[in-house]
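Of the protein chains in this complex, one is absent; all others appear in place.
For reference, chains read A and B in written order, and residue numbers begin at 1 within each chain.
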Amino acid sequence: MPEIFRTQLMVVLPETLLAVFAMAVVLLDLVIRKKSVLAGISIAGAAAVFYSLFYTQGFAFNHMFVADGYGIFFKFIFLVSLVLAVLLSNKYLSVEGVNHGEYYGLMLFATVGMMVMASASDLITVYLGLELMSLSVYVLAGFIRHSARSSEAALKYFMLGAFASAFLLLGISLTYGLTGTTSIGGVASYLQLHGLAKNPVLILATILYVVAFGFKIAAVPFHMWAPDVYEGAPTPITAFMSVGPKAAGFAVIGRVLLVALGSMSFEWSTLLIVLSILSMAAGNILAIAQTNIKRMLAYSSIAHAGYALLGVIAFSPEGLASMMNYLLIYAFMNIGAFTVVTILRTEGMKAEELSDYEGLSKTHPLLAALMLIFMFSLTGIPPTAGFIGKFYLFTAAIKAGYTWLTVVAVLMSAISAYFYLRVVMYMYMKEPAKQLEMAKSYGARFALLLTGLAVLVIGILPAGLIDMARAAIIDFGS
Amino acid sequence: MVTVNWFIWLSLTLFMIGVFGFLTRRSIIMMFLSIEVMLNAVNLSLVSFSYFLNDLRGHILVFFIVAVAAAEAAIGLAILIALFRNRQTAQVDQITEMKG
Partner (left out) sequence: MNPLLFGYLAAAIIVFSALAVTRKNPVHAILFMIVMFFHLAVMYLGLDAEFLAAIQIIVYAGAILVLFLFVVMVLNIKEEMSGERFSSGWPLGISLAAGIFLLAIIMTGNVFPLGQQGIYTPALIASETHTKALGSLMYTQYIFPFELASLILLVAVIGAIVLAKKRLR
């Protein structure tokens, strides 16, 4: 095998493979009538990519790209959310009348973008990965072409996303002017060498990065797009983008703030503390007023971004590992909750209002029980995975000396119990008002099984996952 | 002698004009055009940094920004057309299906 294959192309094998699958899906769409086959191909592609992740190691393409444990852990999160979202999609798309093959192709392209973001070791790669992900997700949000709500969601997401990426670019430009390099490791060592930590230009660049990434992870006050976009987008895409792009945003925060601007940790952690408190407060309090379950979950996802930021603020290996651990758990529990919403969407019934869930335990006891597990997990009640995730996050924050912030976070989770458990109350303590049907989708049922199992198993046996996350970041930032 | 600061001030002014347009215009086309002004401001700062640093990285990034801006324009305008087909309007405050 020539040298270039071993040292360069093998390192980007997962991304290359997934891009090839994406193009294959788009092309095969022309000849395959049954779109569920395309969903199958996408899942097979994700499995192959997952397998290939273990063969990648080290830098490639002149330090543009790095395959380290940190990136691989995040890629695992993206693949999990991709597979689960694809499982939901086929039936839902037929119900909405937009079952086109390009949908799966765009999902795969979006995942390629996220994977590049998680592995970027140069600001240019960060930008391009981010745009590849964002552009695909904008289109997916507006995929129900005949629905004004879906187009509106796409437009809002697009406008604010493009606005935010201009801020990111100004930040990159200032960093470049200040250091003369765009490589993440190069920026870090230049700042260290010249003691530029208190430079006002760098502070400005830090603010710009926080604004841009705040938009991507939907943290308050950069969250205003999230509720409308989550409500209007197709439900499987809402599930996908409440996990994938958010995790990708956190992956880039880890690379840019923790590594490149590591010497500026006081400045950015101050900014992030403000963002985190605002997100937890606004997310949880505004969620109480919602009657649409997709909007409620949108506000809940804003609040969860606030929790996960605690791990970044801690600025310790423990905090980073608990943040990664939390994002994976969040992927399972949040997509699980959206799966329940998706599976209740049938030809005659939208089932997006909270009142539609009245008496669900009488008509569909198993589905209601699973929804109960997801709601408990999102609240953070043991023995579910959500409790474990929050436990490690809060421990890391306390160890880093942020006890007061942890107290705020615990109080906010107590508030969140109100609206999560209200769903449970509707399901278990009210009489069924409407006759809800479950969509006949094996994929969605399988996704339900997977997410339910994962939430319970991680909740009961948490050690394996956090150890995996700790092992993943041993070589981080080197 | 025109120093790098003059270019940065020009670029920041241009950026501010773009931010102003984005935040105040009602027409979606005009908001989108304002984003293009912001991107051009960034491009100008990158090109001038490259010139004063004797380095080509900024030029490379500008090349990519132009490519992405083209892709973004195609997608954004396609979304706008899809919305227009469904709603017959291109003003921000008239798209109020969902309470934001």
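One rule holds for everything that comes next: a residue touches a chain if its C-beta (ideal position, glycine included) is under 8 Å from a C-beta of that chain, and two chains touch if they have at least 3 such contacts.
Only a predicted model underlies this, so the values are computations on that prediction, with no experimental measurement involved.
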Given A:Val95, A:Ile203, A:Met224 or A:Leu421, the one touching the chain that is not displayed: A:Ile203
Of A:Phe74, A:Tyr92 or A:Phe109, the one touching the omitted chain in the full complex: A:Phe109
Chain B residues that touch the omitted chain in the full complex: 1-6, 8-10, 12-21, 23-27, 29-30, 32-34, 36-37, 40, 43-44, 47-57, 59-60, 62-64, 66-75, 77-82, 84, 88-93
Interface with the undisplayed chain - residues on chain A: 12, 19, 23, 26, 60-62, 64-65, 98, 100, 102, 105-106, 109, 112, 116, 122, 124-125, 128-129, 131-132, 135-136, 138-139, 142-143, 145, 154, 174, 176-181, 190, 196, 199-201, 203-204, 207
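Following the convention adopted for this analysis, only the chains that are shown with their structure count from here on.
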Distance between chain centroids, defined by C-alpha means - chain A, chain B (Å): 26
Chain A partner contacts - residues on chain B that touch it in the complex: 4, 8, 15, 18, 22, 28, 31-32, 35, 38-39, 41-42, 45-46, 49, 52-53, 55, 57-58, 60-61, 64-65, 68, 71-72, 75-76, 78-80, 82-83, 86-87, 95, 97-98, 100
Parts of chain A lying in touch with chain B, wherever the complex brings them together: 124, 127-128, 131, 135, 138-139, 142, 145-149, 151-156, 158-159, 162-163, 166, 169-170, 172-174, 176-177, 180-182, 224, 227-228, 231-232
